[in-house]
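Shown here: the complex without one of its protein chains, the others still in place.
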Amino acid sequence: MARIGFVGLGKMGGPMVRNLIKAGHSVKVFDLSEEAVNFAVQSGAQSAPSAKDAAGGVEYAITMLPEGSHVREVMLNDGVLAGADPGTLLIDCSTIDVDTARAVCETAKEAGLAMVDAPVSGGVQGAEAGTLTFMCGGEADAFARARPILEAMGKNIVHCGGPGVGQATKICNNMLVGINLLGAAEAMLMGTRLGVPKETLFNVISTSTGASFLFDNMNPMPDVVATAPSSRGFEPGFMAKLMLKDLRLSQLAALASATSTPLGAVATAAYQQHVEAGHGDEDVSSIIKILDPKIN
Amino acid sequence: MARIGFVGLGKMGGPMVRNLIKAGHSVKVFDLSEEAVNFAVQSGAQSAPSAKDAAGGVEYAITMLPEGSHVREVMLNDGVLAGADPGTLLIDCSTIDVDTARAVCETAKEAGLAMVDAPVSGGVQGAEAGTLTFMCGGEADAFARARPILEAMGKNIVHCGGPGVGQATKICNNMLVGINLLGAAEAMLMGTRLGVPKETLFNVISTSTGASFLFDNMNPMPDVVATAPSSRGFEPGFMAKLMLKDLRLSQLAALASATSTPLGAVATAAYQQHVEAGHGDEDVSSIIKILDPKIN
Amino acid sequence: MARIGFVGLGKMGGPMVRNLIKAGHSVKVFDLSEEAVNFAVQSGAQSAPSAKDAAGGVEYAITMLPEGSHVREVMLNDGVLAGADPGTLLIDCSTIDVDTARAVCETAKEAGLAMVDAPVSGGVQGAEAGTLTFMCGGEADAFARARPILEAMGKNIVHCGGPGVGQATKICNNMLVGINLLGAAEAMLMGTRLGVPKETLFNVISTSTGASFLFDNMNPMPDVVATAPSSRGFEPGFMAKLMLKDLRLSQLAALASATSTPLGAVATAAYQQHVEAGHGDEDVSSIIKILDPKIN
Partner (left out) sequence: MARIGFVGLGKMGGPMVRNLIKAGHSVKVFDLSEEAVNFAVQSGAQSAPSAKDAAGGVEYAITMLPEGSHVREVMLNDGVLAGADPGTLLIDCSTIDVDTARAVCETAKEAGLAMVDAPVSGGVQGAEAGTLTFMCGGEADAFARARPILEAMGKNIVHCGGPGVGQATKICNNMLVGINLLGAAEAMLMGTRLGVPKETLFNVISTSTGASFLFDNMNPMPDVVATAPSSRGFEPGFMAKLMLKDLRLSQLAALASATSTPLGAVATAAYQQHVEAGHGDEDVSSIIKILDPKIN
């Protein structure tokens, strides 16, 4: 079993650490929140006094942080790169912009360290159940070394390509989540206003050419899919503010790759408005309220 | 077996008539194109000298026409309503705007005639194979009478609700087709430009939360789905100009129902540009060219 | 001086009638609101028992109604066409969709009556001051006859072209109002969030290439233009719900003319959301709240 350093014990990082420990790994953790560290220690982790220290004397140094600026900070300034032994594999599970992912990977390489970007999908539920999907970018041998570790936390580990390509893959998928969900809201709302019973509308479209994973499983119209957040008062699920974060990353990626994404752009503007209107902590499907504020 | 009048023998109407005859019905047809009439007669139909005449002495009068203005014209001015016997059921299989569908149904009702709006999905292929889906609007008993006739031409006959609700259901579905397809193009193009191999991008998204019927089956990036039109030079399939027609109907419906459809609106603008640029006869998935003219 | 029938005594029609009377014309009025009729009578108008009667025995029959359906109803069913003497000139000052304007004009022509579409800009203030702009469509001689009458109510009387062209002109202008105003809101909000003092931002842009009538005079950022509605709690001015009406007409016109209007479409979706969120009676410039709900 491996020695692992882990920085970032938030809603995702916490349960991921527990699954690593459960799989028999030895995990040294660091987080700015003492409470989060204590909780991890109770699960069997060791506490490290700094990010740099967490990254020292381990085979794998994993980071799970909110934004690209944090990753840059923790890797470069807070000393993960400086603290890591030669041969330590860096695995960044954060969802961040492609450019930062590549820049940090490049700097790590110059320092003689291999790195894998491995953003996840599956949410808190997936993190707890150990069923996350990891979309990985990096050299083939680095990925091969990362895979067994990631398998302790997820069940679908995909090598997408070189550095940053894991991030790119995730952000493309999640841009579609934002688009398909807002589109689903538009169609469901327009149809019911035109007199189609919502169950009929759902049944026809979900078995026809307009179907999508989101439409079928997370339909934003309340009381159409019983298990969907929209039928439970839009309790998340996947919070609208996290959708906004991903859509913003998608637009950074669109600018970086000089790609025209008209629907992605409009969906991003819509979620920005939705979050500013105070709905950030609701499920992502609450975007239907931007079209009809009477829905709740 | 029933006596049926049928007006409109285009790419859809022609094979629909043949399937009615194959099922043993007696069909009297009218179309402005003598050639289309002759072709139907060779299949066993009788030729009627006018729309009004086609609608006389039959139990069902079916119309399959390009636009709402044609339906209004044929029903009101060309005499289908005037020619129909009391008790004849009117079935309009055209895809037209909801307001016209309701207005014509109302006028028919005032003339003592029941009417069902029954737009189809499935395309020319479905019309020929008799596997169309019919999305029907109208009174329950009218639908009950229409069903056995429609079953000769399709395999999925759905009663969506009252008058016009068949049209409303179809247009909601097809608005999502336009949105999900343009979204798929944006994601595939951005991802590959960021360095994700297109097969990987397809494999990850089609098994993840960004999946949709269109993404999975009609992916607009060439050579990702072998059977998709994009892998056969964008040969249709479903022509971009027909997608534009449906998106335009969706925006009429959005205005009529006072529903904000930001993505539907942007998709409509995009297809309008695409068709004006000369791509109307290509498959609907050729919309990816609006984002990258080098794809072909 | 002329004998005039006038149907529609709302916020615009009322003061328009008073200006006609002030100019020495003899005016016979009809409206469903008894109160509005009484008010006009106190100003010197005569009361007619019906729209048909108002249109009889006069040289000009003027209508000022909320929507195309009302114009159609009043002209065709309520008898303006039937009541008018041969030679009476019909002048419709309502803002309605181009197709209805043309259809009613055509029907009038078949009945031997000339008609001018003459939508206005200038608002209630302009109606009261007699300083409206009239954008007129119709035959040249009909326009020539209408002009002296319109001059009693406005100061800028423009002949734009044939039937419906007055409506088309107005709707193009007002689509730009919606676009330029939402754009102004985006720029002002983004700039101030980036640290530009709002007065500086206003001063630079209003004297540079980003300037527009709306930006310069009705800037949506409060306390930048002292006389703008945004500096008086968004008290109208021009109500957001009327902007939405015009934007909806612009999108009908875009569909009717098969024109791609991506910005017009997005602006329409935005105002639809804004009005549904309860801001319809505020000034049009309150659209900035859709971007930042903390502004008020």
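By written order: A, B and C. Residues from 1 in each chain.
Simple rule for what comes next: a residue touches a chain if its C-beta (ideal position, glycine included) is under 8 Å from a C-beta of that chain, and two chains touch if they have at least 3 such contacts.
Nothing here was measured: the structure is a model prediction, and the numbers come from that model.
Among C:20, C:55, C:165 or C:242, the one in contact with the hidden chain is C:165. When you scan A:95, A:230 or A:268 for touch with the missing chain, the hit is A:268. Chain A residues in contact with the hidden partner, per the touch definition given at the top, are 248, 251-252, 255, 258-262, 265-266, 268-270, 272-273, 276. In the full complex, chain C touches the hidden chain at residues 98, 121, 133, 135, 156, 158, 160-162, 164-165, 168-169, 172-177, 179-180, 182-184, 186-191, 193-197, 200-201, 203-205, 207-215, 250, 253-254, 256-264, 266-267, 270, 290-291.
Listed by residue number, the positions of chain B touching the unshown chain are 262, 266, 273, 276-278, 290-293.
Note that in this section only the chains that are shown with their structure count from here on.
When every pair of chains is scored by its C-beta contact pairs, the maximum goes to A-B. If you average the Cα atoms of chain A and of chain C, the two centres end up 50 Å apart.
Work out the mean CA point of chain B and of chain C, and you get 38 Å between them. Chain A and chain B have Cα centroids separated by 39 Å. Multi-chain contact residues, meaning those touching two or more other chains, occur in chain A at positions 262, 266, 290-291.
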